[in-house]
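All protein chains but one are shown at their positions in the complex.
Note that the chains take the letters A and B in the order they are written out, and that residue 1 is the start of every chain.
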Amino acid sequence: MIAPLAYTKPRSLAEALELLQIAHSLPLAGGTDLLVELKKSNKRPALLVDLKGIPDLDELALTADRGLRIGANVTMNRLIESGELVSAFPALTDAAMTVGTDQIRNRATVGGNLCHASPSADLAPPLFVLDTQLVVASLQGERRIPISALWQGAKQNTLQPGELIVQIEVPWPGAAAKMAFLKKMRTAGHDLALVNMAGLLDPVQGRCRICIGGCACTPVLLPGTDTLYQESRDPDQLTARLLALAEATIVPIDDVRASARYRREIVAVFLQRLLKLLAVETKGWGRC
Amino acid sequence: MLNPLEQTIISLQLRVNGLPVQEDVPAQMTLLEFLRQRLRLTGAKEGCGSGECGACTVLLDGRPVNACLVLAAEANDAEIRTIEGEARDGRLTPLQQAFIEHGAIQCGFCTSGMVLSAQALLERNPHPGREEIVEAIAGHLCRCTGYVQIVEAIESVAGKGS
Partner (left out) sequence: METRQNLRFVGHTTARKDGVAKVTGSAQFVHDMALPGMLYGKLVRSPHASARIVRIDTQAAEAMPGVRAVLVGGELNAKIGLYVRDKDILARDFVRYQGEAVAAVAATEEWIAEEACRAIRVEYEVLPPVLDPRQAMQPDAPLVHPDLEQYHCLKGVFCPQPKTNIAHQQKIRKGNVVDGFAQSDLVVETRFYSPPVQHVALETHTCIAQALPGDKVEIWSSAQSPFTLRNLFSLCFGLAQQDVRVHVPYVGGGFGGKAGIHLEPLAYALSRKAGGRPVKLLMSREEEFNTMPSRQGLFSHYKTGVSKEGKILALQIEYYWDAGAYADYGVNVGRAAAYSGAGPYQIPACKIDSFVVYTNKVFGTAYRGFGHLEVLWGIERNMDILACRLGLDPVEFRLRNVLMPGDTTITGEPITEHTGRPDFCLKQVAEAIHWQGWQSEEQRIRARSQGVARGKGVALLHKAPAMPPATSSAVLLKFNENGSVDLLTSIIDYGQGTYTAMAQAAAEELKIPLEKVNVPWDSDTAFTPYDWQTVASRGAFMGCRAVIAAAQDALRQIKETASQVLRCSVEDLVCENEMVSLAHRPDIRLAYADLVMGYVYPNGNAIGGPVIGFGRYIAQGLTHLDPETGQGLPALDWTYGAHGVEIEVDLATGDIKILQLATSLDVGQVLNPQALRGQVIGGVVQGIGSALYEELQFSPQGELLNPGLLDYKIPTARDLPESMQQSYVLTKQPDGPYGARGVAEHPMISVPSAIGNALYDALGLDFFQLPLNAERVCLALQQGGNEMPR
């Protein structure tokens, strides 16, 4: 059960930011992480500030330069169902589709997924490879941070008390870019990722991005992959070099879900599969 | 304005199974607790309290949600449907009828949630394929039936009508 607390639902961003000045207040989005935490842990906020009444956080639109602007409160199902709008970002919807269950996806928001800062958050890998920027608001004003700057550690974000993510800005990767998402679960049902991975390959601009989740205390964007790709586009060579890089970069742990060894194994398998997928068209949910 | 920290009791207004409901509830009360304890609508069950089992599923503005992970306060102004509102005047819905005819029930603890998720699917998409049916009920654990007869029951309704 949840311990007694206060609840309020502001109607504007300004009001919300004001309310979040109160000590021990917490933002509430879909609640699918937060309510579980409030039931299980000793986290005892005095006030929940429900963000679902704030219109700014509900936006889902294409920007002038064909990028995607996702309000922090957009739910997984809204993302998945918005068809045309997000069709240029298949890895993102593939990832959203693997989050929990239909009931969860009706509540779980993009902002909440990122702010919870789980190392295996499923939206992280696709958003990392897409060079996503986050619009962070506070009473002091707005700032933009790259998505990678949000993670401090496992389930710890770098937001200051009183700060909110308002929007998630995903630049258009260009017509030539291909992307894919893979997720390893223990059953075919719903599960948190033992390992998840997204990749983006743009032969025209010579971009190659790989992000691996669940294998460190934050999602890991492999460093220097553009250069590797530009140096050699031979699939076998690229694969081998990326494998070595991934192997050296990730620091998976043994836990109740999988051993570090198995996670390493899956990373190697996924990396090869991902590169194959990126070399051809990507279709499907990416569930694996 | 009221001191926000004093908003520990929330005045709720919502519709439940088509009827208006007005109640004061503690802010920390979940929608599931509200329905079960305050309204004595016990069709939605708590199988886990953490979003994993789907036994608590109700429809919030037409969409299936885990009532154990929604605060009652969040349902203010919402339209809630629970299993108790499905049959009208004692007449079962075609889906409820199909659950009985296809042996889609054993202990019955998962049944309310299953019926509601399937009903929401059919209202969105009257002719879903097997894949979509499986997806719609994948968030409902059933330890008894092995799911096959549940899928068949939903399919039988999906195949009918317009």
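Please note the rule applied: a contact is a pair of C-beta atoms (placed from the backbone, for glycine too) under 8 Å apart; a residue touches a chain by one contact, two chains touch by 3 or more.
As the structure is a prediction and not an experimental result, all values here were calculated from the model.
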item: Contact residue for the chain not shown (choose from B:Gly18, B:Gly62 or B:Gly146); value: B:Gly146
item: Residue touching the undisplayed chain, where the options are A:Gly153, A:Gly189, A:Gly206 or A:Pro235; value: A:Gly189
item: Interface with the unshown chain - residue positions in chain A; value: 1, 3-4, 184, 186-192, 256-259, 261-262, 265-266, 269, 273, 288
item: Interface residues of chain B (partner: the chain not displayed); value: 36-37, 41-50, 52-53, 55, 82-84, 86-87, 92, 96, 99-103, 105-112, 115, 134-135, 137-151
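To be clear about the criterion, only the chains that are shown with their structure count from here on.
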item: Mean-CA-position distance for chain B and chain A (Å); value: 28
item: List of chain A residues in touch with chain B within their complex; value: 1-9, 19, 22, 25, 28, 31-32, 35-36, 38-40, 46-48, 50, 52, 77, 100-104, 106-107, 189-190
item: Footprint of chain A on chain B - complex, ascending; value: 4-8, 10, 26-30, 33, 49-51, 54, 57, 60, 63-66, 68-71, 73-74, 76, 117, 135-136, 138-140
